[in-house]
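Here's the structure, in structure tokens; my notes come after.
Shown here: the complex without one of its protein chains, the others still in place.
On to chain A.
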């Protein structure tokens, strides 16, 4: 029909590392979102992009491009123009998908369709209220009228909507999500990344809930400015554990799950809550290998070069016989997957671990992640809202040492000890 990709209104979400990685060992994958308005396409696209960025898809030599399809050329038209829009779109959307597939074939991309189908009016209404009515189109409208108007718009599109067909589209790779996850139809998963995407999509949900992240209470080693180890809580740390218990009680959370690591300090903190908790080895603090239980001063004394290299690339740097933040993200992936499945959860963990989890929820880059501020004795309450996450920070008013070391100005291996240790926080 002479249509090109440019003719089809689309939004492209790119994964962050795309620009810096021109060489791909596997063909890049194009993900195409399909569905009527208010079916969660943008929500899913953004969440999936965030997840793929976090697990570092680009490091596996794969690249994801998104094209977010609107079914009709100009969906911002007023309802009275609906008829002409319908008239306009006599080319069926299968044809439109054909354009995309040709484009992909030309470029050597794999294509994976994600279709969201919803016939539950309550869910649609909730979607519209949460994300559509805040759009400029409805600035001056009464909410009820706006909702009504939007629902009418969708009706116009329904008549020409062509869903992915089991028979006609049997050669395509796709997942159809019905009613926010009560049912899925998966067709021809081609490779590892598509399999991971399917698994992820099948685990996420939209039930309102909150995730509470906190570190263990201040530990004995914290006081001494030593990293890692497996020490117990200090006096202040124990006070925090009690304060945390009270805080949680006051939040009156329905069916709260509590998770800790296998290390004493998180377990002791959870014990004070007086509720059942689950221990995850995956939540253990980053393994500092040869530097375990050392102060930063000691690390600078014994391994000045390692110390500098860490400052140069804190995300990828691996302690000798230890781990990197990158390794940590990898081992935390099952935790994230289970957090997605769960509802209200309190995770009592450690500084590096909490930074990784926070980066996932707040879509922070690999460069920002190792420097996220996660102070002791502070609970972060994360509540998914619209396309992102609301963060509330609660400092429980129990004093603790600061364990946050900023990136120093000089990260060169030739730097002097003073420059290296400039940003080390105070300790005994």
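In the analysis below, contacts are C-beta pairs under 8 Å (C-beta built on N, C-alpha and C of every residue); 3 or more make two chains touch, one makes a residue touch a chain; residues count from 1.
Quick note on the criterion: contacts and distances are computed from a predicted model.
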One chain of this complex is missing from the view, so tell me which of "6-phosphofructo-2-kinase/fructose-2,6-biphosphatase 4a", "Myotubularin-related protein 9", "Major facilitator superfamily (MFS) profile domain-containing protein" or "28S ribosomal protein S2, mitochondrial" is its UniProt name.
"6-phosphofructo-2-kinase/fructose-2,6-biphosphatase 4a"
Out of A:101, A:154, A:206 or A:275, the sole contact with the unshown chain comes from A:275
Sort through A:141, A:202, A:309 or A:424 and give me the one touching the missing partner chain.
A:202
Against the hidden chain, chain A presents residues 166, 170, 182-189, 191-192, 195, 198-199, 202-203, 267, 271, 274-282, 292, 321, 327, 330-331, 334, 338, 341
